[in-house]
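What you see is part of a larger complex, with each chain still in position.
Letters A and B mark the chains in the order given here, with residues in each chain numbered from 1 onward.
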Amino acid sequence: MLHEDRLFPSDPRQRSIAQALYANVRNLPIVSPHGHTNPQWFAQNKPFENPAELFVTPDHYIYRMLYSQGVKLEDLGLRRLDGGSVETDPRQIWRRFAQHYYLFRGTPTRLWIDHAFETLFGLTERLSTSNADHHYDVIDAALKSPAFAPRALFERFNIEVIATTEGPLDQLKWHAMMRDSGWKGRVITAYRPDSVVDPDFVGFRGNIKQLGELTGEDSESWSGYLAAHRKRRAYFKTFGATSSDHGHPTALTADLDNAAAQALFSRVLASNSTTQDKELFRAQMLTEMAAMSCDDGLVMQIHPGSMRNHNPSLFATFGRDTGHDIPTRTDYVSALKPLLDRFGNRNDLTIILFTLDETTYSRELAPLAGHYPALRLGPAWWFFDAPESMIRFRELITETAGFYNTVGFNDDTRAFPSIPARHDVARRVDCSYLARLVATHQLDETEAHELAHDLAYQLAKSAYKL
Amino acid sequence: MLHEDRLFPSDPRQRSIAQALYANVRNLPIVSPHGHTNPQWFAQNKPFENPAELFVTPDHYIYRMLYSQGVKLEDLGLRRLDGGSVETDPRQIWRRFAQHYYLFRGTPTRLWIDHAFETLFGLTERLSTSNADHHYDVIDAALKSPAFAPRALFERFNIEVIATTEGPLDQLKWHAMMRDSGWKGRVITAYRPDSVVDPDFVGFRGNIKQLGELTGEDSESWSGYLAAHRKRRAYFKTFGATSSDHGHPTALTADLDNAAAQALFSRVLASNSTTQDKELFRAQMLTEMAAMSCDDGLVMQIHPGSMRNHNPSLFATFGRDTGHDIPTRTDYVSALKPLLDRFGNRNDLTIILFTLDETTYSRELAPLAGHYPALRLGPAWWFFDAPESMIRFRELITETAGFYNTVGFNDDTRAFPSIPARHDVARRVDCSYLARLVATHQLDETEAHELAHDLAYQLAKSAYKL
């Protein structure tokens, strides 16, 4: 299934350059500075249960597509919040997946799955109804062998470092278990404070209380709340964290004076805060987090622009993160101004911007990152972590911001077996883009080799301080 | 003029794949599930009058371009509402068209016209001032032969089925005449209720009254009005309708309770309704139409985002649909939410979304259609029914929504002789896109053949229940 030259341009001149560039980067270690793998896997090192649990049920790319074509989430084994009955036979789930696998033609999901099938399990025939059971049996058997336990896969994937993402209330017990186990795999955490920063987060007020208990700070006072953040950030740093991550509905920032911020905090803690209050609080907290980053050095990531839980009936039945978050139009130029007015000119702060709104690449993000020392651009994200979209990212960004205001690749995934495939796709696409510049005489081949290495490896290490 | 390999990539590897894919679909019957041909043509089967009447005066793509370069619409024979004098000599109109034909370089209009000239009339030299009279004479002579009557062309074009578009007040007499004539050509209607759904439509209140008279319902009461719609939809179904079509300024939907909807209806019937009332009424009616589709099975098409009649002086002189409707920024994520909250999870409803705002392809439309079972994406529409635009459609849609959440091609035209050309362009472009995926090893050639067939023929049939 996997052609040696997949994703390279078909033009022979471009292809041969791309091949040469890729040959030098294909085996570089994986630096995965941002993602959502489960630290429990690496801490306990228990085998993955079965093919469906490894590939289907944790992957919203997969079940959203199947759902869009009429497959019920219950039939894919997604747990209902009400405990209602759902499919429990992993083989049945697998068969449904196989039956609809043709839907993924032309999508990145297929690139990732095919890659894992062939490189991990030696399966060279594309999944379909007719070979569903065979594939299931082969994968299921493999998963029972120690070579497919999480740590073995981690090593086989040649991962130099991977970051997970945890909230401030997390005690990081899996990270502690890993540390104490003596295992050498480098799995670090990242500070994702949504649960105590976003007043719309379920359980927000209780979370703030718990934050106080954890830290011994008076987390219901503004100064105590900020101090509690600082303590948790410091704690996360002891588990290797080099970054924080912020997933807000918009990129709005604010820079209130201390009294106004304090009053706002009181309002969002009370039950009568308005929608505007809540948005303003999230905005203010981005600036507060930037201030803390100036002190403690955490790299700040902003992932804005997703309308979470667009489908209320699915949300009611299955809960959050079940494939119906939808991008919205996002503004950066005005939204980031308060934060940038205060910190944008600093060389000792790094803020990495992501987007789900491609219209901002050339109009807003590249011009901003091509000016402010504190800003860098994260790679094509989420729906745009795919070959065509990655090429558009480079086309729309590079002419204004260059390569060195970008930060290499993030896989940003919870689908562990897809990680090598995702980095491989990114390397192939970047080499193809560079090959085009060489073939059209805009770049020397020696420069392209240097850039290919930077994009595949070095920029992520540097930008994320890894 | 027509090169056998037109629109195929020039890269030899991609081109040979595209040729092979296209060879298998080029002669498939035309399924035209949405358009604006005139049923009177097929009912009466009278010859087209002359070359100008066939090619120039009904085609706003043509006269808008000429107008933009200083040609007066009067000189192209467009009728003035005040009866003022305009050019009546079709040969003079034709000469003006020929003189400015170079303006269409690089546009789809030229692809369509050249295709019709060569395949229908054997004209192989591109239109210009020097051959204007020759072309006129050849076409004019041909039009007088029975082989160029509407039904003969319909058959020659290999049209399996074509949908026209009529309003609820239309008695469908031409469709009835066709049915009664025994002619076997399949010309069906589609339900386009703007005239009784849009309070800004000229004559709206009178139209509502007339709707009541037609149906015997009390169309000035909310329940009678809805019942009247149901009756007209049923009537349209007896003339083959499988779809409704909705051309609103925005994609806004609403889901008011019955009392609120009733009160709103009263306000828009009275003379004092506000702009907001009118917009809300259109929004509510999209949801009502979706509800009716759940009952009667009509596929629902939404064509939002055009600011109609941008040029008031042209509108005053020549009326609507004279080439000055201009796209506007369009939101879907919030706008469709009320309708989707109610019906988005249904597998027995199909809503086909179109756009004039390409920024929504990857940000909104693909993520929505890649999740909601009720949603499908219509093809690149209107200004985007052109090769580069169609490729962008696939590039921006496929990675998130795949191919199977799209619905094949719509020609959406009133320019009858352009229909084969338009479908041919779409087939060539889709085969080129597929060829690129094959040449970069993202798709097997056998899969590409299956997809080429689906995109050229099967998806339109299935999605529109034809």
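Here is the rule we go by: contacts are C-beta pairs under 8 Å (C-beta built on N, C-alpha and C of every residue); 3 or more make two chains touch, one makes a residue touch a chain.
Not measured: the values here are computed from a predicted model.
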| item | value |
| --- | --- |
| Identical protein chains across the whole complex (2 displayed) | 3 |
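In this section, only the chains that are shown with their structure count from here on.
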| item | value |
| --- | --- |
| Chain A and chain B: spacing of chain centres that average the CA atoms, whole Å | 40 |
| Chain A-touching residues of chain B, taken from the complex the two chains share | 11, 13-14, 331, 333-334, 337, 340-341, 344-345, 347, 359, 362-364, 366-373, 375, 395-396, 398-405, 436-437, 439-444, 447, 451 |
| In the complex with chain B, residue positions of chain A that touch it | 3, 5-11, 64-65, 67-70, 102-108, 111, 126, 307, 310-314, 323-324, 326-329, 356-359, 383-384, 386-389, 392 |
